[in-house]
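Following this message is one structure expressed as structure tokens.
Complex shown without one protein chain; remaining protein chains in place.
Then we have chain A:
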């Protein structure tokens, strides 16, 4: 089976309510899927399904990863960075859990790429919303994962940071990566396909 993500007839239920049903798409290296739609339509649910954090109520989700890269990196609402730690240290914790021998270098590079290198010694709790988002993005970049799952990555980002996000995702795709981006803000990604979730109601 070739590398990629294939969803067939995917359905999700939360709290007894059908969030979406019969969703089919496929994603291959170098491709991005932009998931759009109004609030509460199941964008985050779809991201969590793809992350394996939820089980689909219907349909199947087949993901074939490459053995040389971590399969998934997730950027979600919660940053999962310890507030009392300096930013660099908080990110290195995750890089070490990823089993990266070059954790320090990877984190330093990723921080520079989201323009937070100057703040690597500042405790996470002192960061602003946008800075925290960029820090979470830096973790995704540092993971080197094959599939990026970004849930509202542009929330709280200014124009310059949004442009940087687009560049980072574009480079990830060029390197054979895949991305699923749930957003209600307009994002320009090359060669992206859009999956517009409508309310099943």
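Note that contacts are C-beta pairs under 8 Å (C-beta built on N, C-alpha and C of every residue); 3 or more make two chains touch, one makes a residue touch a chain; residues count from 1.
Just so we're on the same page, contacts and distances are computed from a predicted model.
From the set "Heme exporter protein B", "Putative aldouronate transport system permease protein", "Na+/H+ antiporter subunit G" or "RNA polymerase subunit sigma-24", the protein name that UniProt assigns to the chain left out of the figure is "Heme exporter protein B". Checked against the full complex, the one of A:22, A:62, A:77 or A:174 touching the unshown chain is A:77.
Hidden from this view is one chain, which touches chain A at 48, 51-54, 70-74, 76-82, 84, 93-94, 96-99.
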